[in-house]
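Heads up, the thing below is written out as structure tokens.
Removed from the display is one protein chain of the complex; every other protein chain stays in position.
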Amino acid sequence: MSVLSQSTKRGSVLIVGGGIGGMQAALDLADSGFKVHMVQRDPSIGGTMVMLDKTFPTGDCAMCMISPKMVEAGRHLNVDIHTLAEVTSVDGDAGDFTVRVKLAPRYVDADKCTGCGDCELKCPKKVLSEFDQNLGQRKAVYSLFPQAVPNTRAIDASQCLCLNDPDRKRCRLCEKACKAGAINYNDKGRELELHVGSIILSPGLDRYDARVRQELGLGRWKNVVSSIQFERILSASGPYKGVVQRPSDQKHPKKVAWIQCVGSRDNHNANPWCSSVCCMYATKQSIIAKEHDKNIEPTIFFMEMRAFGKDFDKYVERAKNEYDVRYQRAMVSAIREEPGTGDLLLKYASEDGRLITEKFDMVVLSVGFQPHGDAEQFAKTFGIETNEYLFAKTSPFAPVKTSREGIFVTGIYQGPKDIPETVMQGSGVAGSVMAMLAEVRGTEIVKKELPPEKDVTGEEPRIGVFVCHCGTNISSTVNIDEVVNAVKDQPGVAYVTNTIYACAQDNQDMIKQTIKEQNLNRVVIASCTPRTHEKLFQETIREAGLNKYLFDLADIREQCSWCHKGQNEVATKKAIGIVKMSVAKSRLQEPLQSETVGVTPACLIIGGGIAGMTAALSLADQGFPVHIIEKDPELGGLIKHVYRTLDGLDVQEFLKDRIGAVNEHPKITVHTGVEVKKTDGFVGNFKTILTDGSAIEHGAIILATGGVEYQPTEYLYGQTPNVITQRQLEKTLAEGGSPGTGKRYVMIQCVGSREEPNQYCSRICCQDAIRNAIAIKERNPAAEVIIVYRDVRTYGLREDYYKKARDLGVIFVRYDVDKKPQVEQTGSVIQVRTWDYMLDRELSLTADWLVLSTGLRPHPTTEHVGAMYKVTRNPDGYFLEAHVKLRPVDFPSEGLFVAGLGHAPKNIDETVAQALAASGRAGVILSHEHLAVSGIIAKHKRELCMSCLSCFRVCPFGSPYIAEDGKVSHNEVKCMGCGICAGICPAKAFQVNNFRDDQILAMIDAAVESEPGVVN
Amino acid sequence: MVDGAVTEQTGVSTIEKPREIPEGWEPNVLAFACHYCAFAAADLAGVMRLSYPPNVKIIRLPCTGKLDHIHILRAFERGVDGVFVAG
Amino acid sequence: MIVGQQKPFDEIWEMVKGFKKVLVYGCNTCVAICHAGGGKEAEILTSLLRMKAAQEGVDLQVDHAAIERHCEPEFFEPLDEKVRTYDLVLSTACGVGVNFLADRLGGSMPVYPGINTTFYGGVPEAGFFVELCGGCGNCVLHLTGGICPIVRCSKSLMNGPCGGTNNGKCEVSNETDCAWFLIVERMKKLGTLEKLYEVQPPRDWSTGTHGGPRRVSLEHIRAYEEQEEKNAATEGRR
Partner (left out) sequence: MKSGSNLERVIASGKMAVTAELGPPMSADPHEVIKKANILKGFCDAANITDCQTAVVRISSIAAAFIALREGLEPVMQMTCRDRNRIAMQADLLGAAALGLKNCLCIAGDHQMFSAAGKLKGHPGAKNVYDVDTCQLVGIMRKMRDEGLQQGGDKLEVAPKFFIGASWTPMGDPMDFRPYNLKKKVDAGADFIQTQGIYDMELFRSQMEKARNLGLLERTAMLAGIIVPKSAMMLKYMDSSVAGVTVPKSLIERMNKAKEAAGDDKKKARELQEQEGIKITIELIQQALEIPGVRGVHIQAIEWESAIEPIVKAAGLYPRPTFPDA
């Protein structure tokens, strides 16, 4: 990293694109002291992921995972989101860019609009919804999707009746409906000028428009849909409410076909690269469709099943065995609609060469990614170089840096990848920016000044209840006045009123005013769900000087008015019950202090491979001292035996300068030939003793224990010198070995991978084989290379090299796991017999060299290190991250991160990205002097506790511990407030703040008391 | 715990004898929902305007692990007819 | 620690249903640790009894209370008045507690046991208790590598194993380890196997319950107590 001049560095960052990658970078940077400006083209952030129903390989629902992050980004003090915005120009250079942003007119005032949706109800103009991929409809005034952030509505100027009338007279119904007066038809949009220290490009990609391929019939035959359309069909909040039906006649389809590589791996009016995710999302869609409707019979037409990620192969096996998904290895040449029925006839060649026409009820085209239409202009605006396909140009050794200093890239704009890799690059790019702008961290962020907190201890409860109309959302079903009257005389209630929009700015001020005037010491607001608005109202009452935990939110919208529309009388009674429960709980609330704990700004990294070194350098550049603990006598790890990357870059060179940088860096201390003996403490305050006795204090830990190569025992390895591994072949080639004319190299793929008990893909062996094959053919075209493979998994932009190998004459022969190649040796000649599916007969190949593509295994120390830090591992022995999709480098317990092969097999560029991500995540913690501990945690009364150890054994976070005095104590910093200890404690020594037993019992009594005539 | 021990050992279940349901009687149901999943699901039902019978009220817990026996017993003692725990 | 297990609910109901006012009286030491008779379990049992009474149409008032320990008189004092207002105490303390309270109330009202007190035990894992000592009053663990043959061998052999050891398990059940199988292994590891070669003479069982009810009297403390009482008496304080 070149050290930039001190001069005018800015402590802020521009993020172009509000998808999951951009959001992750924004939150990491904002949480570690940088101002973030997020520019988003659509009216809401979310990108592609919000359109998805479920995600592979776990089947979690996409919205449940991404909406908390969107809400957090939407509310973050130091994240400004500019929607309907585009960057027009960029000047200046690293550390100080001047960026001009054009904001299209929204016609709705964001400060006034509360997102209540009354305008949408009234708007007469129905339009095809782009979000629902034209399967559903929206209005001219709309929000992109129900959980949009910001949920300010926007008017689609091209569709709005009024905006298309020059003198603005027509319709104007939304203006009438809006009680907040937020509609503004003369909005002109505006220009912004931002001064930022760094720019992160995460614009994402477009989806290939398959209508160009007329033979597949998208846009002509109604029952042919794109995969993103099928996601909307599957989604519970989609056009068909999650019911799998055909667009033509709403019939429940029985036979559904997925066609892979539509628009990918094909130069003929499509894209040559592999989009990396379609194989897996097709498998997921077929499983989820089967879960929705068990008589669906999914069939996937594919060339190669590319399930290279963590637990992907297991997911495909489950699809085959549990959901009997049929995988048909064939490319469909044409789709015709059977006149009258809407069914589809697919033409393809079966494996034994017969031409087949098969009827299906519905077809899903697995469309791939391609850069946005304006990709070329986009790159020019930012002055960065792209590769020939208009993806941002990066090197595998620095996958998040563009060609222009200070501008970074994350997500699929750098190359097709799936959500975990995008999130990793999001945190990784945040790590790189933190390193670049380390010295201006915290200079541009806003800290809120809060008035002193009023001391309410000992006071009788004086509860203020605010019942919200939420425009008409609540009041149309629940009689607000009846609720107000029913609650007025509840014991402890000092003041009750109603508000139109409790969350609107003016109502917030009214609430603060009332707290002061009425001398309230507790507040209950009856409106929407605490999951999105609790933090907002807590901040409000804190600004009125009240402890923020003296607040409770009664959900009478999502859990009452919205789901009992039309049953006003019963809904009102239920709303009264809900508010009474909140009042009962509020009566027993106590002010809570959230302690803070100091942070030792240093990081311990276990493992001195590429992952450990990359993370160390990035953290050191951020200004944090780093200790690398390496078991072997010198740094390097597994990469010591690797010479070239797929695109020919010198790996040994890269390793040498990386080791050099680590050894020279003043902030990095390398401990070699030593291991960790013991680590105590918790996030921010770890103390580690090494086997050589030295002690280190640090605030975060990165596990980069790496992996080892599988030592094969099959295929006569070790019995003859001519049977070697790809690594050994690479070594001889690197040392200038030249392959003899007519010499034949036979390579066998998936050796030690994708077979029980190691049912996983080691991800790097296909690349190794193809790189070595190309090297052989380029040195001597007369040498022969035959690769015996199961699925060539050169995903993403690596597809070019698979094509290059074929062009150079490398022969590919497919084998099946139940007909593995047989290897015999007669004299010095090696004979390889394998079944060729194309020729439909057995092939017998003599081989001068038999090269085995061996897989990876987790490093043997993984078990010991895992046990020491109480982190679990998956059945294959790799570390289990906190969340497969959204926290791919975190562990459940705070302050612990993972990078490299210890997490899962991955290529060099992915290891570097994950290492940067780990350093970014660790940087977030180390950048704080103090870590605030949430108020909602369990409190332990030692005088009641009899140290029976029940809590000690059940706590998933290991917060109860046996103190010096031999009795059980509770480490509040590690506590996540789940309350499992309170549930099991026989002495009731544990109580969770704001969820104490007496409060819950009071709520139960209140819930029943409001039901007259209950049979006892 | 107590209920498990009771039925398992004695074999004789102490389940209430079913009584005939009075006219127009509506069960009063109480739900204990974990903040992260079941409570979020209840919200989504509202966001999508799905309708379901109103005679259930939801008490939010940080996690169903926090549930204590006495909560369920208190509900039944107070006359609640059905307890629904989701997490 | 003392381990107990709650009596089956039907058995408790049979005991309780004839009364009008019942106090379920929990003890917050050993029996709470094993989730059998602590204050929390007393509260739960109370709620169950109230609902059973309601189901059966029996007019029964049930309350619950709990103190630190039922084996020391001073802990009882604060609640003595309250206890006397009931016509039955269902004590969920261990057997010691039931006896002690029954003696204290001297027949003025019945004290019934809520739990079955079972053994002194260890807790290898949450919720799992195993008997490791029988209180025989004459410990021989130094002879058997710390594994008690009296309690962990079904036949309390001092010169085991018997002919019934099957794959290291006792003839009584294949989930019960044969104590002597463990003792031989342990003594081998400790390198003192030959200690087992001598024939152990017949035991003196009188130190255990076979010798009649036992008591422990610490003279140095009792002398102090008597002195205290004498001073109090002379000063007329009592």
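All chains are identified by letter, namely A, B and C, in their written order; residue positions are counted from 1 within each chain.
Here, a residue touches a chain if its C-beta (ideal position, glycine included) is under 8 Å from a C-beta of that chain, and two chains touch if they have at least 3 such contacts.
If you're wondering where the values come from, they're calculated on a predicted model, not measured in any experiment.
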Contact set of the excluded chain (shown chains only): C
Touching residue (missing chain; options C:57, C:124 or C:163): C:163
Per the touch definition above, residue among C:139, C:172 or C:190 touching the missing chain: C:172
In subunit C, positions touching the absent partner: 154-168, 171-173, 178, 181, 184-185, 193, 196-202, 205
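Please note the rule applied: only the chains that are shown with their structure count from here on.
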A-C or B-C, whichever has more C-beta pairs in contact: B-C
Distance between chain centroids, defined by C-alpha means - subunit B, subunit C (Å): 36
Centre-to-centre distance between subunit C and subunit A (centres being mean Cα positions), rounded to whole Å: 55
Residues of subunit A whose C-beta touches two or more other chains: 954, 1016
Subunit C: positions in contact with at least two other chains: 35, 40-41
Footprint of subunit A on subunit B - complex, ascending: 25, 28, 30, 35, 39-40, 42-52, 54-55, 57-63, 65-68, 70-71, 74-75, 78-81
Subunit C-touching residues of subunit A, taken from the complex the two chains share: 946, 948-950, 953-954, 984, 986-988, 1016
Residue ranges of subunit B in contact with subunit C within the complex: 1-2, 5-6, 9-10, 12, 14, 16-17, 69-70, 73-74, 76-77
